[in-house]
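One structure is given here, and the rest of the page talks about it.
A single protein chain has been omitted from the complex, and every remaining protein chain is retained in its original position.
This part shows subunit A:
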Amino acid sequence: MRYDSSLAAVGNTPLVRLPRLSPSDDVRIWAKLEDRNPTGSVKDRPALHMIEQAEKDGRLTPGCTILEPTSGNTGISLAMAAKLKGYRIVCVMPENTSEERRQLLAMWGAEIISSPAAGGSNTAVRVAKELAAENPTWVMLYQYGNPHNAGAHYATTGPEILADLPSITHFVAGLGTTGTLMGVGRYLREHKPDVRIVAAEPRYDDLVYGLRNLDEGFVPELYDASVLTTRFSVGSADAVTRTRELLQQEGIFAGVSTGAALHAAIGVGNKAVKAGESADIAFVVADGGWKYLSTGLYTAATTEEAIAAVQGQLWA
């Protein structure tokens, strides 16, 4: 395949079957390898689409500063696009985000403002909103509420998956901004009304939870529960276990949020087996494992050691 620039090479990622982790011959799991995008994550799609739409709307003009709350990947995608297009970019991210992510942002010239680890992305969103109010000329694309985030997946990810897997019965993805699930979910449902859209939500560790309040739940503006068929909450131990299984049994080196999505995919797969149904389940590999190498989870001798190693540093 040939493209005119790296920005033009976003999307058109492979969909690969998992012959060993699929529950049965009739219940098949397929991985959409979004780590094959230019900066290595699914976020290249919404980042580029949000920038291009903001340019079309006249919100983003040469010399503008882009501001975004991000735990890493969206910032990395935006920073690369900003570099090529000549925008300044400021990213607000939790202070406990991995060193690899910070270096990736810095190498594309992004300026990083750290938000307190407590509250994770919720706090980053709050800090970014405060900065936006203080700097009215900065343009916050705001992935949590920008319809072009979901729009990118409606326009590209959804059609790619349906073209490669017309027999799809379930689509599973991580629940963060909700953009992937909303965009792909809406597209698939329009073409396959019975398709089941399954969210895999990361379950924060106790340490993080202790600092939260039941009334502080943050729901991204993009979220529309009617798109989802069901929603799984995946603990970090299960996410780490699946991330390692994906590597060891299928040779796919993915980040931890992908392990969470795989856990939910296997969960719905097992329910299909019990119900005697056949299924084609596609799930999103949101990024590769490179940015999480320093956690030690891939090389730990046992899954128990890997789980212990990542406590408190995974989901930021």
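Just so it is clear, a residue touches a chain if its C-beta (ideal position, glycine included) is under 8 Å from a C-beta of that chain, and two chains touch if they have at least 3 such contacts; residues count from 1.
Operating definition for what follows: contacts and distances are computed from a predicted model.
Think of the chain that is not pictured: of "Na+/H+ antiporter subunit D", "Carbon monoxide dehydrogenase medium chain", "MoaD/ThiS family protein" or "Amino acid/amide ABC transporter membrane protein 1, HAAT family", UniProt labels it "MoaD/ThiS family protein". The omitted chain makes contact with just one of the residues A:53, A:74 or A:241: A:74.
Looking at A:108, A:138 or A:223, the residue that reaches the missing chain in the full complex is A:223. Taking the complete complex into account, A:122 is the one of A:6, A:65 or A:122 that touches the chain left out. Across A:23, A:174, A:269 or A:289, the single residue that touches the chain missing here is A:174. Within subunit A, the residues in touch with the undisplayed chain are 41-43, 71-74, 120-122, 125, 144, 174-178, 201-204, 206, 209-210, 212-220, 223, 225, 228-235, 238, 255, 257, 260, 263-264, 267, 286-287, 315-316.
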